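A single protein chain has been removed from this complex, and every other one stays in its place.
Chain naming follows the written order as A, B and C, and within any one chain the residues start at number 1.
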Amino acid sequence: MSFQNPVFIPGPTNIPESLRKACDMPTIDHRSPLFGQILHPARDGVRTVLKSSSAEVFIFPATGTGGWETALTNCLSAGDKILAARNGMFSHRWIDMCQRHGLDVQVVETAWGQGLPADRYEEILTADKGHEIKAVLATHNETATGVKSDIAAVRRALDAAGHPALLFVDGVSSIGSMDFRFDEWGVDVAVTGSQKGFMLPAGLAIVGFSAKAMEATKTGTLPRTFYDVHDMAKGYAANAYPYTPAVGLMNGLNEACTMLLNEGLENVFARHTRIAEGVRKAVVAWGLELCAVSPEVYSDTVSAIRTPEGFNATDIVTHAANTYGVAFGVGLGEVAGKVFRIGHLGSLTDVMTLSGIATAEMCMADLGLEITLGSGVAAAQEYYRANPAAALKAAA
Amino acid sequence: MSFQNPVFIPGPTNIPESLRKACDMPTIDHRSPLFGQILHPARDGVRTVLKSSSAEVFIFPATGTGGWETALTNCLSAGDKILAARNGMFSHRWIDMCQRHGLDVQVVETAWGQGLPADRYEEILTADKGHEIKAVLATHNETATGVKSDIAAVRRALDAAGHPALLFVDGVSSIGSMDFRFDEWGVDVAVTGSQKGFMLPAGLAIVGFSAKAMEATKTGTLPRTFYDVHDMAKGYAANAYPYTPAVGLMNGLNEACTMLLNEGLENVFARHTRIAEGVRKAVVAWGLELCAVSPEVYSDTVSAIRTPEGFNATDIVTHAANTYGVAFGVGLGEVAGKVFRIGHLGSLTDVMTLSGIATAEMCMADLGLEITLGSGVAAAQEYYRANPAAALKAAA
Amino acid sequence: MSFQNPVFIPGPTNIPESLRKACDMPTIDHRSPLFGQILHPARDGVRTVLKSSSAEVFIFPATGTGGWETALTNCLSAGDKILAARNGMFSHRWIDMCQRHGLDVQVVETAWGQGLPADRYEEILTADKGHEIKAVLATHNETATGVKSDIAAVRRALDAAGHPALLFVDGVSSIGSMDFRFDEWGVDVAVTGSQKGFMLPAGLAIVGFSAKAMEATKTGTLPRTFYDVHDMAKGYAANAYPYTPAVGLMNGLNEACTMLLNEGLENVFARHTRIAEGVRKAVVAWGLELCAVSPEVYSDTVSAIRTPEGFNATDIVTHAANTYGVAFGVGLGEVAGKVFRIGHLGSLTDVMTLSGIATAEMCMADLGLEITLGSGVAAAQEYYRANPAAALKAAA
Partner (left out) sequence: MSFQNPVFIPGPTNIPESLRKACDMPTIDHRSPLFGQILHPARDGVRTVLKSSSAEVFIFPATGTGGWETALTNCLSAGDKILAARNGMFSHRWIDMCQRHGLDVQVVETAWGQGLPADRYEEILTADKGHEIKAVLATHNETATGVKSDIAAVRRALDAAGHPALLFVDGVSSIGSMDFRFDEWGVDVAVTGSQKGFMLPAGLAIVGFSAKAMEATKTGTLPRTFYDVHDMAKGYAANAYPYTPAVGLMNGLNEACTMLLNEGLENVFARHTRIAEGVRKAVVAWGLELCAVSPEVYSDTVSAIRTPEGFNATDIVTHAANTYGVAFGVGLGEVAGKVFRIGHLGSLTDVMTLSGIATAEMCMADLGLEITLGSGVAAAQEYYRANPAAALKAAA
C-alpha cells in the first residue's frame, strides 16, 4: 500500500498538509490557559460548521461510535422507546447500540439504497399519542450505501405529529462536507467524528447538543462517565477537561474549522458535489448503477456502486489494494459483495479523483467486467472541464 | 508557553521525535491488511510491557478513564459489590465511576500520601465469606500524590482470603515506567493510556484482560458498546476494528513498545528511578517533604512536593507557567494548594530534569519561600554524577 | 496550487513520506560522532547507486549546478580545452559555466532531441593528437528534451581515440532512476543532486570522483574553496565537514539510498521504465510526438512532448497550474513554447501518473487541441495492466 496514492475510502480522508502539521504537536499542559486557546475556538468552529448559534459542542477523545453513545446515554433511560429506520450498516449499528443499552427501538426496515422514510416516521409519531417515543434516530448520510436522507423532512414529520421526541442525527459522513442545518432542522443531538468532513485522523467524537437535549440530560439515567456531558461542560467552563484531552487532534480540529470557514461552507459543499458528480458520470459511462436509488438521495461524500450479478464486488477492492495500491471501500452488511464504494470527501481534487476512477476501471477490466478503459475517466473529465473548480485553494 | 522547554507534568510526557513521527501518519485503509501489521505487533508489544504471556490486550481510541470504564462495564453488573481504597484523586474518580454505573463500592478511606492498605483489603475480603465482592480496585501509582502501591501485596491479600474477586489495576501512570507484573501479580484487568509510559499523545485507552476477566465478560451485564471487548476481539480476529481506529497513535504505540523493549524493561525502570531520585535529592536539599509518606511508596513517575503551611503551592505552578514557560502539576483534591507536582516520566534526561529543578527553585524564591538557589540542582547533580546513566540512548 | 496533487515536473520530485521525515531532523552537533553515522553510510550508499566500487563521493550543501562547478574547478585550469556537445538547455548551461571559468570549450552543436554524438566525439578526440582536450562533458539525460545519451559510447569514443581526457558526466536527472555505471563506463566525475532520483528536496550537490579525477585535482588551478574536494576529504576523514553540513538532507540521502538499494537498482530502473512507457503510450494515443527523436534516446525520467505548430505549449503548463493545480514542465531554450514536459521520476505510481495524463488531456482539450478525452489514459491503463508493477512497495 503506497502512501503516495490518495485513498478513496469514505473516511478517514486524505489529510491536508496543514492539518497533519496542526495535529503533530508537542506536549502542552492541558491544564494551562493555552489549552483554552485551542478548546474554545475549536468548539466555536464546530458550532458554526453545524450552522447553529447555540448548540453545546462537546469533543471527546473517541470516534463517531462514541458520539452515538454520548447521545443515548446522556439523554435517555433504560426502557425508553426509540424510533429508527434501518437502511444501511451504520443505522443498523446505532440501533444495535440502543438495544445493548436497554432501549426499546421501533425499527422501520427500509431498503438499503433508499433514504429515511419520513412519511413512515410521521405515521408512527402521530400514532404515538402518549409520546412514549423519546428519541428519533436519523442517519443523515448512510456511508454503507451512499445514501443521503432528508433531515428537514424528518423534522417536518415530528412537527406534523406534534411530537416532542428528541431528534438525534448521525452526521458522521455528512457534516463538514454536505449541507447540515442544526438549528433550522431542529436537531437535538448531532454526531460526527474528526476523520470525515474535518479531514483529520480518527480520534475525536464531536457532538452538538440543543438546549432541549441538554435539558434531557437531567433526567436521562443510563450509566455514563467517560461520555458524561456535564463533566465535560464543567471542565470547559474552567478551560479544562475531565480527563486528558487529545490536544493535537483538537488543535487540528480548530485549524480544520478555520479552513472550512475560510473557504465558505457553501463552497465546501459545492466542491463536494462537483467531485461526486464526476464519479457519478463515470459510473454512468461504465454502464453501472449506484446503490442509491435516485438522484435526490445521492451522497456527495461516498458512492456505492453496484456490480453485475454474480460478480463479487469486494474483489475490486482487494485487487485495487494488491495490484495498484489504492484503497476503495467494500460493501458492508446486506450489500456486501454487491457494491464497492468510492469515497470522495474531504480535501480531494478533480485530478486525484480521476486517478481513482482510472484505477477502478483497470480493476474492473482486470477482473473480467466489460468496461471500456478510459470511459469513466472521459466522462468525469468532460464534467470537470465543463464545471471548473470555483477557485484553486492551496489545500494545505 | 514555550514549546522549547520540556514539560514536567505527570503526563502527557515529552514526546520523543521518533514517536511524533510514527504518529504523524498519512491515512491508510484501516480495513486493509496493512492495519493488521500495526495492530497485532502493538498488542503484542503491550502484552510484553505488561509482563504477561497471555493477557488479551485491547486498544481503544479513548483515554485511561475509558480504560476504567472498559474494566467495569465488561466484567460487572449493576449492583455488584466492589472493594476500593481512596488515597488520591484518581482512585477517587474510579470509585465515583463505579457508583455512577450502579456498582456498590466499599471504600477504604486511606490517607493521601499512603499506599493501598493491603492488610485492610485482606480483612475485608476474609470477612466476605459469601464472595459478594466481585472486584477489587487498585491504583498502582496515585498520580495525585506520587504514591506507588504494592500490587503484589493486594494479590497476596486476595489469596490469603481465598477470595475469587477480580483484581483491576489502574496502571495509567506506572505501566511502561515502573515495574508492572500482570501475570505474576494475578492482575485481571490492567488499565493504562498512551500518554504516560508510552510517551505518546493522549488518545488511546490500553487494557489487558486475564482469561478470568474475559470469562467474567460473559456474565457482566452493564451496558456497553464502544467499550465492548467482544466486538473488539471479533474485529481483531479479522485484522479489523469495530469502528475507525486511531491508526497513527497505534503506529506510535507499536513504535513505543519497540523502543521500550529494545532498551529493556528493567533498564527503563532503572532509568525512571534514577531520574526520580535526582528530584527527590533536590526536595531534601530544599528542606521540603514529599506527599508520599515513606520511601517504599515513592513514585518514580511523579513527585508531589509539600510546601510550607500557609503557602499556596498552586502559585508555583502558575508562576512557572507565566514567568518561565514551564509546566508543573498542581495539587488536586485534598492536597490542592498543599503540593505541587513534578512529573518525571517518559523520555526525560537528567539534563532536562535539572532544568525543571532549577525552575522550581526560581519560582519558590520568587514567591518568597526560603530556598537556596542552586541547592536542589547541586543535590541532583551530585546524584546523577555518582549514578551515571547506564547508556545514552538516542531517545528519538 | 494544491499540495494534494502530485507534481509532474522533472524534479524536484514528489517526496516519499519516509524521506520527508528523515530530512525533518532536530539539530545535532555536526562535529560529533553522530554525524559520522550519517555521513559515511550516505557516501557509501551513493557510491553503490553509482555502481562504483571506489569513487570518492562528495556531498555539498548546494545543487547540481554546484556539482558541475565542483567538477570543473577541482580538476581543471584556466585555458584548458574541453569537448562538449550542446543538445539541450542543461548541456548549454554547463558549457556556459566552462566559459565563465575561462575554459576553452569546443562545442559540438547537436539537434535538441538527439543524443550526444559519440562518433563526432571520437573524430575530434582522435584528431587531438596533442591531447589538449582535458575533459569531455556528457549530459546523460537532457532534462530539457527528455533525451538519454549513451555514455558507454562516449567512453568507447575516448578509448578508440586513445585519449586521456577526463569524462565528466551530468547524471542529475538520471542517477538513481536510470542505469548509470560509473566504473564500467569509466566516468571520472559524476554529478547529481538530491532532488531527482534521490527524491529529496533540493539542497545537495552529489558528486563522485574517480581516482584519475582525484589525481587531476592536484594540478587543477581554477580557484575554489567552497567546492574544494580536498577540504571535504580532509573533513570526512575526521567525521567532519569543512563548514556546516546540511545534516537533515544528508540523513534523508542516507535513507533514500537505503530505499533504492532495498528495492534493488534494477527494479528501480524497471519501475521508471514502466511508468515512462505508460506516458509514452499516452503520447502516441494523442497523436503527438516526443522531442526525443527515437526510442533509444527516450528518457525514463522526463518526456518532452511536442505540440502542433502554432500552438504555444507553455499554455498547457500555465493552464494546468491555474485550472487544475497540477505542475508540468515548460519547454526551455530552443524548444520553449514547442514542448511541454511531464516529469515521471522518483516515487511515482501508475495511479499518480494516470492523473497527470488525464490532466494533460483536459488542458489540451480546454486549449482547443484535438484530443479525445480518456484516450491517453486508456493507452496507459492498457500498458500498466499488461505490465503490472513487480511488487507494491510502501513508497514511504
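By definition in this document, a residue touches a chain if its C-beta (ideal position, glycine included) is under 8 Å from a C-beta of that chain, and two chains touch if they have at least 3 such contacts.
If you're wondering where the values come from, they're calculated on a predicted model, not measured in any experiment.
Q: Of the listed residues C:14, C:139 or C:177, which contacts the missing chain in the full complex?
A: Only one of C:14, C:139 or C:177 touches the chain omitted from view, namely C:14.
Q: Go through chain C and note every residue touching the omitted chain.
A: 1, 3, 7, 9, 11-15, 20, 23-34, 61-66, 68-69, 73, 78, 96-97, 100-102, 193, 195, 201-203, 222-228, 242-249, 321, 327, 329-330
Q: What is the set of chain B residues that contact the non-displayed chain in the whole complex?
A: Output for chain B: 1-6, 14, 16-17, 322-326, 347-352, 354-355, 358-359, 361-362, 365-366, 372-375, 377-378, 381-382, 384-385, 388-389, 392-396.
Q: At which residues does chain A meet the chain that is not included here?
A: 17, 21, 24, 26, 34, 394, 396
Convention: only the chains that are shown with their structure count from here on.
Q: If you average the C-alpha positions per chain, which one ends up nearest the average over all of them?
A: Taking the mean of C-alpha atoms per chain, the most central one is A.
Q: Taking shared residue numbers divided by all residue numbers at the interface, is the value for chain A and chain B over half (same) or under half (different)?
A: same
Q: To test your reading of the model: what rotation angle superimposes chain B on chain C by C-alpha positions, in degrees to the nearest 5?
A: Result for this pair is 180 degrees.
Q: Please work out the Cα centroid separation of chain B and chain C, and write it as a whole number of Å.
A: Inter-chain centre distance comes to 53 Å.
Q: Report the inter-chain centroid distance for chain A and chain B in whole angstrom, where each centroid is the mean of the CA atoms.
A: 34
Q: On chain C, where are the residues touching two or more other chains?
A: 17, 394, 396
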